[in-house]
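A protein chain is absent from this complex, but the other protein chains hold their places.
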Amino acid sequence: MTAIARARAPRPDPFLDIDNYDPEADLMVMNLGPQHPSTHGVFRVLLYLDGEIIIKAVPYPGYLHRGVEKLCEKLTYAQITPIVDKNDYVAPMLNEQAVNMAFEKMLGAEVPPRALHMRTLIAEIQRVASHLLWLGTFAMDLGGALGGGTSVFMYCFREREAILDLFEKLTGCRFHYNTHTVGGQRHDIPAGWAAEVHRVLGAISDRIGEYEAMLSHPIFLKRTKGVGVIDAQLALELGLTGPLLRASGVDHDLRRDAPYHIYDQIKDLKVAVESDGDCLARYKVRVAELRESIRISRLLVDNVPEGPICGGRPIKQPGQFKAKAGQVYVGIETPRGELGTYLIAGGGKMGDTPYRLKIRPPSLHALAVVPYVFPGHSVSDAVAILGSLDPIMGEVDR
Amino acid sequence: MSELMLNPWIRALFWGLVMITGVMTVTAWSTWFERKFAGRMQSRMGPTLVGPLGLLQPIADACKLLQKEDLVPDSADRALFNLAPILTVGFALGVAAVVPFTPTMLAADLDVGVLWLLALSGLMVFPTWMGSWASNNKYSLISAMRAVAQGISYEIPMVLAIMVPVIMTGTLSLSDMVADQQKNGWIIYRLPLTGFLAFVIFFLAGLAEANRIPFDIPEAESELVAGPTTEYTGMKFGLFYMAEYIHTLLSSAICAAVFFGGWDGPIAPGLHWMLLKSVILFVFLTWVRWSFLRLRSDQLMNICWKYAVPATLALIPVTAFYTVYAAGKGGV
Partner (left out) sequence: MGWFDATFKTFGITLKNLLRKPSTVEFPAVQRERADRYRAASFALLHDENGEEKCIGCKFCEWICPSQIIAITATPKRESPFTGKKRGYAEDFTINLQACIVCELCIQVCPEDAIVMTRDNEQPGFSREDLVLTMDKLYANEKKTRLSWHTGAGLMEMQNPQRGQEKPAAAGAEDKPA
């Protein structure tokens, strides 16, 4: 039996038999290890290799665990936003949005229409920035730190810098803004911001064509076509969401199917779906999402309604938000999938901090795919697949 | 002075020193050029701090590498570990001996120059393998396996592709080849135009031998840290790094000499033409490096065995028949 055939033969669940696994004498055990030039944070995958083919892969997340959820149990609702900001450190606006939506649902706080509009707008702009970063790092995984991949990486980051400058004009920080609050936003749109947004996003949409041209080279197609196929059944079983699910053929997007904020007011929200489930399909889905987000942002930035940006009281006093006992779950669509916030509030004397704040990170489910998809591929493919899954270890480990 | 130069040992020593100094200096500044070029292509500045335009950057790099701690892993094979970088650079520099810069500026006018350079290119696979075996490191092992497979596979199209100019010019000596091109036209456009395809294949095979993108999977940083050189620090790593650049530069020089006519040019043939052609080819190589992604190991083996080898095998009889036919009809 050839190595590939042996690797692709039906196998029992890799986690059920991990203690009884009997490594064959000719398999080499190698760590794709927590320190790794592959650009995905600290993540370890234990690979059992036969030559270059992976026979078994065991992922070990948890190197970036910082105890965020436990920390949030002793922080008041006003203080949680800047902490949770650091989970998905590539798209921080969406972390803040998820958590504050849960708080508002729990506290019954009303969000004024201007804030809802602003939230949707900056979430979409953040999605553009996140996908640009993904594109750059994916090309770098495929093409190498000293090669063509770095060129694409530099171009993408050049565009992303422009978006970060936009956010700096809005909030004062390029990263980790702490601009969402319970009941709305903390920073209002400055004068001239809409024109800046148009300029920046217009430039990006012109240049995406360039990067796509650079990446429609046969070398890229060879490296990504047929690599890391996740079929729809596996995706649904493992709880994949977002671009991963859509690239496997399942048409599900929270912005369209369970709209929150003003997503139901956006006409023809095009949701990109591909059916191959390989790295190329995930690439196509994300680039299509990038374009769609640019279109939505340019649409939304022109007609922001007037009014206050924060319903309820702005944060002026520690412990001013007190919740009654209860539980609430809110899920939003981030560039990685469905980011869920499950909040249990204590009520009474424990009303100003959450009893339990659980964050459902989409990247964790993406990494669950690793033992099923890696076997049968070579080590280079493993790196490409990991890149296309777009895991952010900050939110995987919290 | 001229009596001294008649002594073959003195001549060898002199030319050896000239070649080594020249090649190492050009290599050092080619790293500067590569970084500047890559920087500009990526919308950023390259080195700017050390010297005007960053021109003293190679000196800074050399000093940095020299002052680093010289680590030999505990479980490594010391002798092979220390020998590998020296051999790599030695073999790479050896190729410089036969490159015909001008009719008189040639370190060793071998009758079998082509054989010499192919042999040394082939030998360069050994120190790569030696270095990673001696490192006792799984990442190096995988890289070395890929590097060896790639190296020995791409020698075949390299050897076969360079047979085309050999057949067309009828000699294995590089300086005679250039002289022939001066008389009868450059290989690249000589009939039956197999020279162009042979050049493309030889060029790609040279890229593969030097482990440059798009064939640099052995040293794929995003997967395997630094490939066969993972455990090397300081100047030993510097030697490996330099060997890659020397190999690239000399590949472009050989291509310029063998396919593009060397020192020949429309006006005033001389050293400047040779240098100009080598530089253009090196710039092109650098451009390729910073524009493309890398091919996976089995994909590049596919290209070698399924496309390059049959193509060159087809080129040789075509060239041979044409050369004999044209000679029979009074040409060449």
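The first chain written gets the first letter, and so on, giving A and B; residue counts start at 1 in each chain.
The working rule: a contact is a pair of C-beta atoms (placed from the backbone, for glycine too) under 8 Å apart; a residue touches a chain by one contact, two chains touch by 3 or more.
Bear in mind that the values here come from a model prediction, so they are computed numbers and not experimental data.
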Hidden partner chain, touching residue among A:Ala78, A:Leu121 or A:Ala272: A:Ala78
Hidden partner chain, touching residue among B:Arg44, B:Lys68, B:His272 or B:Lys306: B:Arg44
Hidden partner chain, touching residue among A:Ile53, A:Cys156, A:Met214 or A:Leu290: A:Met214
Among A:Gly312, A:Gly337, A:Pro354 or A:Gly394, residue touching the chain not depicted: A:Gly312
Among A:Gln185, A:Thr224, A:Ser293 or A:Thr341, residue touching the chain not depicted: A:Gln185
Sites on chain B contacted by the missing partner chain, in the whole complex: 37, 39-45, 48-49, 287, 290-292
Footprint left on chain A by the chain that the document does not show: 75, 78-83, 86, 107-110, 112, 148, 151, 155, 158, 161, 165, 168-173, 176, 178, 181, 183-188, 190, 210, 213-214, 216-218, 221, 308-322
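By definition in this document, only the chains that are shown with their structure count from here on.
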Gap in Å, rounded to a whole number, between the CA centres of chain B and chain A: 44
In the complex, chain B residues that touch chain A: 38, 41-44, 138-139, 142, 145-146, 213-214, 216-217, 220-225, 289-299
Chain B contact footprint on chain A (complex, rising order): 28, 30, 32, 36-39, 49, 51-52, 139-151, 154-155, 158, 214-215, 217, 219-220, 222-223, 378-381, 383
